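Shown here: the complex without one of its protein chains, the others still in place.
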Amino acid sequence: MAPSGTKRGILERLSVGEVVIGDGGFVFALEKRGYVKAGPWTPEAAAEHPEAVRQLHREFLRAGSNVMQTFTFYASDDKLENRGNKLSFTGQQINEAACDLAREVANEGDALVAGGVSQTPSYLSCKSEGEVKNILRKQLDVFIKKNVDFLIAEYFEHVEEAEWAVQVLKGTGKPVAASLCIGPEGDMHGVTPGDCAVRLIKAGADIVGVNCHFDPMTCVKTVAMMKAAVEKAGLKAHYMVQPLAYHTPDCSCQGFIDLPEFPFGLEPRILTRWDMQQYAREAYKVGIRFIGGCCGFEPYHIRAVAEELAPERGLLPEASQKHGLWGSGLEMHTKPWVRARARRDYWEKLKPASGRPLCPSMSAPDGWGVTKGHAELMQQKEATTQEQLRPLFEKADTKY
Amino acid sequence: MAPSGTKRGILERLSVGEVVIGDGGFVFALEKRGYVKAGPWTPEAAAEHPEAVRQLHREFLRAGSNVMQTFTFYASDDKLENRGNKLSFTGQQINEAACDLAREVANEGDALVAGGVSQTPSYLSCKSEGEVKNILRKQLDVFIKKNVDFLIAEYFEHVEEAEWAVQVLKGTGKPVAASLCIGPEGDMHGVTPGDCAVRLIKAGADIVGVNCHFDPMTCVKTVAMMKAAVEKAGLKAHYMVQPLAYHTPDCSCQGFIDLPEFPFGLEPRILTRWDMQQYAREAYKVGIRFIGGCCGFEPYHIRAVAEELAPERGLLPEASQKHGLWGSGLEMHTKPWVRARARRDYWEKLKPASGRPLCPSMSAPDGWGVTKGHAELMQQKEATTQEQLRPLFEKADTKY
Amino acid sequence: MAPSGTKRGILERLSVGEVVIGDGGFVFALEKRGYVKAGPWTPEAAAEHPEAVRQLHREFLRAGSNVMQTFTFYASDDKLENRGNKLSFTGQQINEAACDLAREVANEGDALVAGGVSQTPSYLSCKSEGEVKNILRKQLDVFIKKNVDFLIAEYFEHVEEAEWAVQVLKGTGKPVAASLCIGPEGDMHGVTPGDCAVRLIKAGADIVGVNCHFDPMTCVKTVAMMKAAVEKAGLKAHYMVQPLAYHTPDCSCQGFIDLPEFPFGLEPRILTRWDMQQYAREAYKVGIRFIGGCCGFEPYHIRAVAEELAPERGLLPEASQKHGLWGSGLEMHTKPWVRARARRDYWEKLKPASGRPLCPSMSAPDGWGVTKGHAELMQQKEATTQEQLRPLFEKADTKY
Partner (left out) sequence: MAPSGTKRGILERLSVGEVVIGDGGFVFALEKRGYVKAGPWTPEAAAEHPEAVRQLHREFLRAGSNVMQTFTFYASDDKLENRGNKLSFTGQQINEAACDLAREVANEGDALVAGGVSQTPSYLSCKSEGEVKNILRKQLDVFIKKNVDFLIAEYFEHVEEAEWAVQVLKGTGKPVAASLCIGPEGDMHGVTPGDCAVRLIKAGADIVGVNCHFDPMTCVKTVAMMKAAVEKAGLKAHYMVQPLAYHTPDCSCQGFIDLPEFPFGLEPRILTRWDMQQYAREAYKVGIRFIGGCCGFEPYHIRAVAEELAPERGLLPEASQKHGLWGSGLEMHTKPWVRARARRDYWEKLKPASGRPLCPSMSAPDGWGVTKGHAELMQQKEATTQEQLRPLFEKADTKY
C-alpha cells in the first residue's frame, strides 16, 4: 500500500472552501450485488471478494468522489461475531484488505483514503467506556499501519459513544471527522444536533456532520442546526453530510430503521439524479463542503452531486462522459417523444409516479422507543433463537 | 475464448422442463454505474471498460443466471453511429469484446453464452428487408467466429423485423430465441401477441417470448397469450420472459418508453425482491421455463428469481450465501423491531410506501402514436439539432 | 297532486335534441343528512320526514334538474321487509308520499315527475317472472294513480329482470326509460352493454342507459357502447346516464359495491365540480341527452352539469346565482392568493391531493363472483343472524 501524503489533505482542502465529494454507502450497494448480507451488514467482502469492492470504489471515483472510505463499517470484532454471524476472516484481515483496496483505487485519481469506525454492539450492551474504546482501538491499529489519510467516526446514534470514538481517533494525530446518524430531533437520548456538534468539536473533531438514517434534505437541515449552534458557541469546524438515497418524510428520531420497508422494501423511495442535484445545491448553500452519500447511493447519485457542483469545482467527473447534463443525452434517442425530454425544465418539474396504486405514499414508522439500556437491545454472540423471536413478532403484530 | 459444447445446450435443458435463469439488462445497470450513456444506450463499455462489464456478468452468474448474454445490445453499425453518437471502437471490436467477456464468466459456472441482436434504426427508417438483414449479419459473423452457444433476437417492436432477424439467425444452425418488446396489445402495428408468436415460430424460432417495455406480471400475461395461440395453432415452442424491473400499470402499447419518467425518473417503480419472487412463481406456473430480466434488474432481482425456484431447480445460487431467505438474515440485526421482520408473511404482506407524498401513483403516458413510417421516426447519422428539437418540445408541452 | 301534461313531455324534449338534466341519488344524500339507513337503503323518509325529501328535491331543482324522480328506490314490498327491516309505513304510503313530494317541487319549476322502480330481492331469490312482475305492478298502480309524467326502470344488474320491468311499465302507455347498473363488462351474467340495450329497446324502452355502480366516465363509455350496438342493429332510442359521483377506476363488473370502501369509506373518491363539468361535456359529445346523477351526487354536482351545458341549454340554473363560473366568485375572497385562483385554467389543471398519505390510490375490489342463483344471494324476511354472518366474515378475512 502506497504511503499517503502526496496529495493535499482533507483539512487543507476544506480550509480553502473546496468542495470534497464523498462516496456512497457500500453495504447497501454490495448487498444488491450479492456480496453483503442484510442483517449483520458486515464487510467481509473486502477480504472475500476484493474484485467486487474494488469495482465499486472505482465507480465512485469515476463518479467524482474525492474520498475512498475503507469498507470497514461494522468491522469491530464484537460486531463481526454478533448474533451468530459466521465469518472465515478475522477483523484484522478484513480491515487490512479494506485499506489496501481503498488505497489502490484512490491512487487512480484525486482521492484520499479515510479509515472509518462506527458504533459498537458493546456500547448498546452497556459495556464500559474502556471496553468500547478498546474495541475501536483495534481497528485503529490497522488504519495507522496502513497510513490512511484521515479518520471518520460515523454512524453513531449516541453522542456519548461518538465522543469516546473521537477521543480515541484524536490520539493518532490524523484529522478526525465525526458523523452521527441523527436527524433534527437529535440523538437517541434526546441531545439536540447543536449540542451534539459542540460536544464532538470539544472532544477533538475537525469535521462534524451526519450520515445515514434520513433523506438528503433532512440531513442538510440537521447539519445546518449543528452549524448554527457551533457558531453560536464561538467554535469553528468543517461540516460533512452523507445522507441516505431514500426519501424519508415519515421518519421520526430513529430514522429509516423504523420504517416498515427497512431494509427490503425501500425501492420506491430511491432518489432520482435530479433529487440529488437539489440536495447538492442545498448542502452547498448552507455551507457544507464535504458532501457525500450513504445507504442507497449508487455511483450515478454521486455523479449527480458532482455535476451539480461542477461550476464550483471547475470540473466534471470522468463518468460524465457517459451522461448528458440535464437529460441532453436523450437528443440521441430514437423516439421523438423521448428526444422531447432532453431539457432541464422537463426533469426539474417531473413528479415521478410510483407505479404502485395499491401502496400508500407514507408509512407509519415502528417507534418502539427502546434505546441503550433496554433489555431488547442487549447484543449476544449466539444466534437469535425462535424463543427470542416469538415475543418480538407478537409485539410487532399488535402495533395496530 | 474457449469453445462451447462442454455444457448441455439451451434446448436440451428446456426440453426436459429445466428452469433456465436469464440475466438482467446491462444498459440500465451499467448506466447507473457510469459506463453506458442514456440516450444512445450503446454497449461500447464491452471494449472500453471490460472490468465493469465482466463484474456485472459475474454478479448475475453468482445470482443464479444460466445465460450470459453478450453485451451487444444496439451494437449494429447503424445504431452505433445514430444521431451523432461518437465512439472510439468499431462495431466489430465491441461485439468481439462482448463475446469474450461473456464466455470468460460463463466458464466460471454453469452458464451458456447467448449472442444477441436487437432491432435496428434501419428498419425504423424504412430501409429494405435486404438492408436490414445485412446489418444483422455483420453482428452474426462475430457470434459465429466466437462460437456462442445460442442466439437471441430480442427487443423487437415490429414482428416483421423480428421475422427477418430469425430468418438470418436460423441460417447459422444455432438454436434461436425470438423475443419481442410488446405487451398484451401486441406489436406496434397491432399484431396480437398470439399471432406474433405463431409467425416467429414459423420463421424458425425455437424459443419465443417477450422482454423489456413492461413489468413482470404484464410480460408473463403476454407470453401466456402467445403460448395459448401457439398451442391452438398446433405448433410447439419453448417460452422465455425477460421483463423490466419497473412497475408499469399505466403503460399502453409502447410500454415504459411512453412514461413521463422514462428514463431518469423510474426509481419509484423499481420492484422489490418479493415482487420478483411472485413474478418467478407466476412465470413458472404458466409454463415459461427461460426466466430472466431486462432493464432495471440488479443482481439481487435475479437472485430472488433463483431463490423462488430453488425447489424446482434443486439448488440455491452462490449469492444466497449473502441472503437469508424471506428476510431471515434479519435475525442477526441489532434492533429488536427489525428482528421482528425476519419472516415471510411480513414481507409478503408489506405494501411499500413511496416516500413521495407530492407524487401520484400513476402517470399519463405520452402516447404520440407515431410508429414506423412516421417522419419523426426517421433516424439520421447527424446529431439532432436545436431546430429539430424545438417542435418536439412544443408538441410535448401542449399535451394538456 | 296536480295533473301532469301542462309541460312538454320527456320524449318531446329528447326528440328535438334538448338536454334534459336528471337529479342526483337520494339514498346516499339523505343518508348523510340522517334520514336513510345504509344497509336496507329504503325510502321511508318520503312518508316519515317529508320536509327533508322536499328540501332535497328543491335543491336539485334549483341546481338545474328537469326531472324529479319519485323517491321510491327499493320501495317494492319485498325489499321494504327484507332481512329484518322494520318500517311504520306501508309500501303504498311511501310510494304515494314520494309521488306527491316530487310533483309539488316539480310544479315549482320546469321539471317532470318520473316514477321509478328498481331491481327486486325476489329476482335475486330466483322467484318466477310472474312473481317479480306482480311486485313491480304494485308500485306502478301508485304511479298511475298519481299520474307521473314518465317511468324509469333503473338499477337493474340483470338485463332479464330489466326486460320484465320494461314489459310491465310499457303496459301503462307512459314513456319508459330503462337503466342498468352495469359497466363496460356488461350485466351480471356477462351480457354486453350493446346486447342489453338492444334487448331493452325490443322490450319497449324509449330511453336506455346506465346508472349507479361506476364513475361518470365509465358510465358514459358504457352508454356509448350501447348506442353503437343499437345503431348497428338499425334501432332507434334516446340515451340516459346517471353515474356515481365517486371515482371508480379500480372496479370490475359489480362496480362500487365490491370496493372495500363501500359504503362508509367512499369520501376520498367524491368528484369535484370540475370533474362533473368534464363528465357533462363528454356525455353530451357521445350523444347522450338525459344526463343526471346517482349515489354521491350533491346539488352542486348537478349544478356543475347544468353550468357546463348552459351554452347548449341557453340558461343557467337558479343556484348559479350562488356560484361564480369556473371559480370567479373567488374574486371576492379576502385573501389575495385565493383571489389568484379565480380562473378556469387553475381549476382545470388542479390534481387534488387526498390528504391521506397512509392510504393508497386504488383498492383491490372484493370480487366474490356470486350472482343470481348462488345461495349467499337468497334474500329473507328475517334479520341476518350471527350464525349467518360468521362464515361471511371468515370468507372476507381470507381474501389475502
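Read from first to last, the chains carry the letters A, B and C; within each, the first residue is number 1.
To be clear about the criterion, a contact is a pair of C-beta atoms (placed from the backbone, for glycine too) under 8 Å apart; a residue touches a chain by one contact, two chains touch by 3 or more.
Source: prediction; values computed, not measured.
Asks: Among C:Gly17, C:Gly265, C:Gly287 or C:Gly373, single out the residue that touches the unshown chain.
Replies: Touches the omitted chain: C:Gly265.
Asks: Hey, which of C:Gly84, C:Gly190 or C:Gly287 is the one touching the hidden chain?
Replies: From the options C:Gly84, C:Gly190 or C:Gly287, the contact with the absent chain belongs to C:Gly84.
Asks: Decide which residue listed in C:Ile257, C:Val286 or C:Ala310 touches the omitted chain of the complex.
Replies: Among C:Ile257, C:Val286 or C:Ala310, only C:Ile257 touches the chain that is not shown.
Asks: Determine which one of C:Ser252, C:Gln278 or C:Ser354 touches the chain that has been left out.
Replies: C:Ser354
Asks: Tell me which stretches of chain B touch the chain missing from the display.
Replies: Contacting residues on chain B, toward the hidden partner: 250, 356-364.
Asks: Residues of chain C in contact with the chain that isn't shown?
Replies: Within chain C, the residues touching the omitted chain are 31-40, 51-52, 55, 58-59, 62-63, 82-85, 121, 124, 215, 246-250, 257-274, 298-300, 303, 318-319, 321-324, 327-343, 346-347, 350-363, 366, 368, 370, 376-377, 379, 383-384, 388-389, 392-393, 395-396.
Asks: For chain A, enumerate the residues touching the unshown chain of the complex.
Replies: Interface with the chain not displayed, on the chain A side: 349, 351, 357, 360-362, 400.
What we mean here is this: only the chains that are shown with their structure count from here on.
Asks: Quick check: how many Å separate the C-alpha centres of chain A and chain B?
Replies: Roughly 32 Å, centre to centre.
Asks: Quick one: chain A and chain C, Cα centre-to-centre, how many Å?
Replies: From the centre of chain A to the centre of chain C is 58 Å.
Asks: At what distance in angstrom does the C-alpha mean of chain C lie from that of chain B?
Replies: Averaging C-alpha atoms per chain gives centres 48 Å apart.
Asks: What are the residue numbers in chain A that touch two or more other chains?
Replies: As it turns out, chain A has residues touching two or more other chains at 250, 356-363.
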